[in-house]
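As you look at this complex, bear in mind that one protein chain is not there, while each of the others sits in place.
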Amino acid sequence: MSDALIVVVLLLVAGSATAAVAQRDPARQALVLSFLGVLLAALFTVLQAPDVGLSQLAVGSALTPLLIMLSVRKIRRRGRSEEEDG
Amino acid sequence: MHVLPYPVAAYIFLTGCYGLATSRNLIHAVGCLAVCQSATYVLLLAVGYRDGGTAPVFSDMKPGSRPLVDPVVQALTLTDVVVGATVTALLLALVLQIAKRHGTVDPDELRELRG
Amino acid sequence: MHHLIPLLVAIPLLGAALLVATGRHLPRIAAELTGFVVSAGTAALALILLLNSAPPMVEWVGGWLPVDGESVGILVVGDGPALGMAALASLLTLAALAYSWRYFDEPPRDRTGSFTALMLVFQGAMCGFAVAGDLFNAFVFFELMSVVAYALTGYRIDEAKAVQGALTFGIVNSLGAYAMLMGIALLYARTGELAMAKIGRGLDAAAGPGGPDALVLASFVLVLTGLLVKAAAVPFHFWLPDAHAVAPTPVCMLLSGVMVELGAYGVWRVYGTVFAGPGGIPAADLTRALVTLGALTAVTGAVMCWYQRHIKRLLAYSTVAHTGLFLVGLGVLTPEGDDGVALYLLGHAGVKAALFACAGVLLDRFGSVDEHALHGRARGQLRATAVMFAVGGLGLAGLPPFGTALGKAITEEAVGGPFTVVYVAASAITAGAVLRVTARVFLGLGPRPGDAEYETSGSDEEPETSGPLRRIPDTMTIVPAVLLAAALAVGLAPGFGALVARSVNEAGSGGAHASAHWTLPGVLLGVASALLALALAGLAVSRPGWVAAPGWAAPLRRLQSGHVGDYVAWLLVGATVLGALALPGILGS
Amino acid sequence: MNRLRLWLLAVGGAGLAALLVAACLDLPGFGGSRHPYGDRAVRAALSRHTANTIASVNFDQRAYDTLGEMSILFAAVLGCVVLLREARDEHRARPEPADVARPVRRYALLVLPVALVTGLYVIAHGQLSPGGGFQGGVVAATALHLLYLGADYHALERVRPLGVYETTDALAVSSYLVLGAAGILAGTAFLANTLLPYGTFNTLSSGGTVPLLNAAIGMEVASAVVVLLAHFLDQAVEIEEEHGRGTP
Partner (left out) sequence: MNGWILAATVELGGGGAAALWGVTTGPPARRVVAQNLTTSAVCPALLLLAQGYGRPSYVDLALLLALLGPVGTLVFARLLSDDLAGERPGAWPLTWTAAGLGAAVVLALCVAGAPGRATVKLLVIGALLISGNVIASRALAGGYRGVRGG
């Protein structure tokens, strides 16, 4: 039973890792990465590592997406102000 | 007894490498590096797992009452998670500066350092 | 005494933390003085510990002394090579801080001490890596060293090349570090231990009659990939010229002078303690892998070095060539080879840091490090720098009595055979390139060369000071002079070679003692390299057509594409090649 | 896409994949029961009255690793501060305030204190239950940024005197190092957990220096993350390039 759970979560993690690489647009990738972060936290819980799961949740669900999205925003804003310049 | 988690970790690592090598956007590349790193988490924790074990945290159970998984790999992974987050932040800061100085984040268009 | 070893890490970190805490209120001079004092204190501690390192010390951090041979703590080692590398890193940091005394006239607003603080963390990280006796702890300090190095490389955010080089550096090195961590996880799965010596014993115990298996090979490949990326062995080397050419000069002195060499040191330490036993990688396979990759690295580095016009990039490639030579010397696994490499490394650190310091003077005086653009511009001025650049070039060639010459002679003897040619050629070509720069830039000799198609030029760079310097500060002349003098002292000081040899052999896997002293063939080979370098430089200046880039060099230059994706692909290829080179021993046993 | 790169990638990837798969087959089976170091670590944690073995490994047995980890965070934040500083050709522009729907704003302001308390709880119980300085610190720091998400950037800037956070970060690092060095002064070893009594098992004050180091890390992480995010927010929101310059 535990094994089945581990297998399910592992496959989901592998699938979302593939998806995170396949999304070429950084904003969409950030969405998948935040999903991957939460799934990894679930995997760590299943592997009986709640401490690691907590830190993965803390980092993966809000912090990393925030960093990536702020970078995306900065770069988009740059692009826009350049277009306005002509 | 099965070995599934290990090849999954290897697969995640190689997938991340593939994304890194073929990336057309440096922010995406940094994301792929984070994927590569999650392979190390999976591998480390898989190595430390024990069938039927539980976390060696004794706030809600008596020591010795159940089999325990390896705490050392968990501490290592914890360190690794922190390293991953900080490296991501630092690399993103560099990407922002590249966007400013080069006007692009496509590695194919960065043509300054050659030969 | 051994309790003090972790302070090598703690003191610089504490200094950095205090600088950051008070950075907003501290005048610049106070911040720099604090950094200098802290760095000097650490260097003094490293030297004191080094003098007491016979017999080798060990320390269990946290006081977790082993019970029945088992401990849960972290081991740090205080033997000659570990403390020697820590002392070297500390002294070079001290030199770099002294050199940057009047540097960067525009520090970040409100944060006067941040550059100094980063340098101190870098020093602490290098010391921590050098003394690590625990594989995961080595990874942690390896990563700390890398993180600081990325930030320092990209320090000049106004420079397009600098931020690009720093990102390439960051991605490739982080990937290497993650590969290393995968390797550590595999080793932990097999042995259940993290201290290097315990892992080694665990591998020996686990090895059946069949000897090492694929797991050992994979962990060997992964761990070495991380270390060789840092050591910039071909084909992991692409990041190095991109990063070293663009980093601020004081940082270049550290990166080329000691950080890359720490990668080679890591290879020596990890192989010797983890993989040298019967359950590890057979000696013949390691020799095949390291000597092949090392020779390739030396040749590639030398060829690419010759065709550079960006002076700092040229020096960076010469670092690649020399690490190749170090790897060959370590790969033969003889006590003589280890001794020679240790001396070579010490001499090289002094010479290379001095050369970078001189290149920094050019950058700050003329706002350019391009050999073609600077042609003849430094004639008649910067005499001291000109002399030091030429002397540094000769030191790079291994002209006796430089430390490089002594180290190279001993290593050549240990390696023997056809590889002597590689040593002579690589050192002569890289030195020839440096001497060529001297002749063109400082003496204005020869015609001004034309531009090639696929290359990085070094013009229109921003000086690292607030504007082009009219007068070079004394510190920027004294520091390279002291460094060159130190490189000379390594070769000249009586008994120093023997001392280094003894402490390396005490710690090394061999256990056998070898002598380290000048021999006639060694001196002659050193003189021959220097003469060859002079001849090459003369030829390049007087008959540029004869030594211009031939057709076959173009593809080699095209490989250095500046594209991070290419470098990642090469990293994977490198890991595969490393595996293939070490494979026969696994199959055969 | 460059053809050579794809070939290299195929060769390198295939080689490494083969190597890794071969290694996986030689690994001890998943879920095996041989963990010598892990078993020793559990015994050592119990002998020092630390209920959460992972905290014991992090802050006692392998506290030196945590020192390195903390330094990585410290260095990365310092690096980001340096890399994201205002360049010569940039200036700050006041952003327009955002128009946030009222329920979202209320939720953010309501959850903020809850998240802060949760962060502190996770830090404080680090040596007992899962959690610790790192996890709690990140939660507390993220909580503060609910002000940006729920209100606007000015609101966040008002409660975020950056200099204080930078100083706290550095002081937390210093206190970890000083606690470590105290071990040497006491004649044992760097980061030795022998200075304080180990206390009663499964109480907040158990574990000797573990709670102190844990608190130092919590302080360091919380302030470091705030500083880190502040610089990214400044870049994304405030700092603008001067027009007509900047790009080559």
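Residue numbering begins at 1 within each chain, and the chains themselves are lettered A, B, C and D in the order written.
We take it that contacts are C-beta pairs under 8 Å (C-beta built on N, C-alpha and C of every residue); 3 or more make two chains touch, one makes a residue touch a chain.
These numbers come from a predicted model, not from an experiment.
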Omitted chain - touching chains that are shown: A, B, D
Full-complex contact with the absent chain, from D:L20, D:A63 or D:A108: D:A108
Interface residues of subunit B (partner: the chain not displayed): 54-55, 57, 59-61
Interface with the unshown chain - residue positions in subunit D: 93, 95-101, 103-104, 107-108, 111, 114-115, 118, 122, 129-131, 135, 139, 142-143, 145-146, 149-150, 152-153, 237
Interface with the undisplayed chain - residues on subunit A: 1-2, 4-5, 8-9, 12, 15-16, 19, 22-23, 27-28, 30-32, 34-35, 38-39, 41-42, 45-46, 48, 50, 53-54, 57-58, 61-62, 65-66, 69-70, 72-73
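We take it that only the chains that are shown with their structure count from here on.
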Contact-richer chain pair (by C-beta pairs counted) among B-D and A-B: B-D
Approximate Å spacing (C-alpha centroids) for the pair subunit B, subunit C: 27
Whole-Å gap between the CA centroids of subunit C and subunit D: 30
In subunit A, residues with contacts to at least two other chains: 50-51, 55, 59, 63, 67, 71, 74, 78, 82
Contacts with two or more other chains, residues of subunit C listed in rising order: 136, 140, 143, 147, 150-151, 154, 157-158, 160, 163, 186, 188-189, 194, 563, 565-566, 569, 571-572
Of all residues in subunit D, those that touch subunit A in their complex: 52, 54-55, 122, 130-132, 134-135, 138-139, 142, 145, 225, 228-229, 232-233, 235-236, 240-241, 243-244, 247
Of subunit D, residues touching subunit C in the complex: 2, 4-5, 8-9, 11-16, 19-20, 22-23, 25-28, 34-38, 40-41, 44, 57, 60-65, 67-69, 71-72, 74-76, 78-83, 85-89, 163, 166-167, 169-171, 173-174, 177-178, 180-181, 183-184, 188-194, 248
Of subunit D, residues touching subunit B in the complex: 1, 5-6, 9, 13, 16-17, 20-21, 23-25, 27, 29-33, 35, 37-39, 41-42, 45-46, 51-54, 56-58, 62, 65-66, 68-69, 72-73, 76-77, 79-80, 83-84, 87, 125, 128-130, 134, 201-202, 228, 231-232, 235, 241, 246-248
